[in-house]
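Moving on to subunit A:
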Amino acid sequence: MIISVCIVLGSLIIIFGIVTFNGASYISIEMVTQTPNPNDALRGGILNSIIGSMLLALPATGLAFLIGLGIALYLQKDFTPSWFSGFIRFTLDVLWGIPSIVYGIFCFTIMLYFGLGGSILAGIFALTLLEIPIITRYIDEAIKMVPKGLKEGAYSLGSTKFETSMKVIRKQAFPGILSGILLGLGRGIGDTASILFTTKATNRIPTSLLDSTDTLPTTIYHSYQLPTGQPKAYAAAFILLVIVLCISILSRILSKKFTKHVIK
Partner candidate 1 sequence: MNKRKLRDIIGTKLMLIVTLFVFILFFLIFFLLIFGSISVLEHASIGELLFSSPWNPPKNFGLAPIIIATILVTGIALLIAIPISLMSAIYIAEYAPRRVRQIIRPFIDVLAGVPSIVYGLCAYLFLVPLVDNYIAPWFGVRSTGLCIFTAAVTLAVMVFPIIISLCVESFSAVPLALKEASLSVGATKWETVKKIVFRASAPGILSAILLGFGRAFGETIAVSMVVGGVPSIPESLFSPGKTLASLLPRYGELITIPLEGSALILVALVLFIVVFLFNLLGILLLRKAKKRWSY
Partner candidate 2 sequence: MAINSNIHIETKNLNVSYHEHHVLKNVNIKIPTNQITAIIGPSGCGKTTLLKSFNRLLEIADEVKISGEVLVDGKNILECKGYEIPDIRKKMGLLSQKPYPLPMSIYENVAYGLKIHNNVSEDKLDETIEHCLKEAGLWDEVKKRLDDPATRLSVGQQQRLCLARAIAVKPEVLLCDEPTSALDPTAAQQIEKLLLKLKQEYTVVLVTHTLRQAKRLADYVVFIYFGEIVEQGPAKEVFKNPKDPRTKAYMEGDIS
């Protein structure tokens, strides 16, 4: 039994080890602040990928948050019949596991229909779809934890249903919601399949929403096999892992804070 646990933990350690070992050595100021050099693939950096990832994941997370907030607030009992909210929650759970490549193909096809091809816009669209189930679920759970008394108390002061939800609940559930946003962001930064076609790889830093861009995951995917591409791939992987680790730690801290300060 303990052997199993060791295998599991061991894999994690191996993953971290490999990425750090291979990646950290390639992290340099140059790597992080320059774009790839078109003439000499061994020089230059992955700045474009880093910026690309941010340009995609941040707006996508923001959008997914707004949409998710709307859905989650709507799911609170006061507004909807319980069979409907149950159905929606259930569907969200099931949709959580849909492979991201499906979203990628979907968005790509729609973009083609509009004659657009790979662009940041398409990528944001795909990532938003991907993140909605995750973020909505977390917001939902966070709001559910707000004790009924608080909500009822707000009603009795004469506010209307909508005002109540917006103010009281949001404050109380804030850490939990933030935690959910972080995890959604982590997914958005790390996912490869959904943005594989919706963004085209390029060496420049993008200038408009319709531009193509590279991202950290796609950089890895496209260059890990070539010896010239490997430094960039490993460096990108290292950065990704660091980001994921930070998000994990942050969201843990937040959920601890959450349970401490929640009024019971």
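To be clear about the criterion, contacts are C-beta pairs under 8 Å (C-beta built on N, C-alpha and C of every residue); 3 or more make two chains touch, one makes a residue touch a chain; residues count from 1.
On the choice of candidates, all candidates are chains of the complex that A comes from, given by their letters.
Bear in mind the structure is a predicted one, so any value in this text is a computation, not a measurement.
Candidates 1 or 2 all come from the same complex, and the one touching subunit A there is 1.
Touching candidate 1 in their complex are the following residues of subunit A: 1-5, 7-9, 11-12, 14-15, 18-19, 22, 67, 70-71, 73-75, 79, 88, 90-91, 93-106, 108-110, 112, 118, 129, 132, 159-163, 166, 183, 186, 189-193, 196-197, 217, 220-221, 224-225, 233-234, 237, 240-241, 244-245, 247-248, 252.
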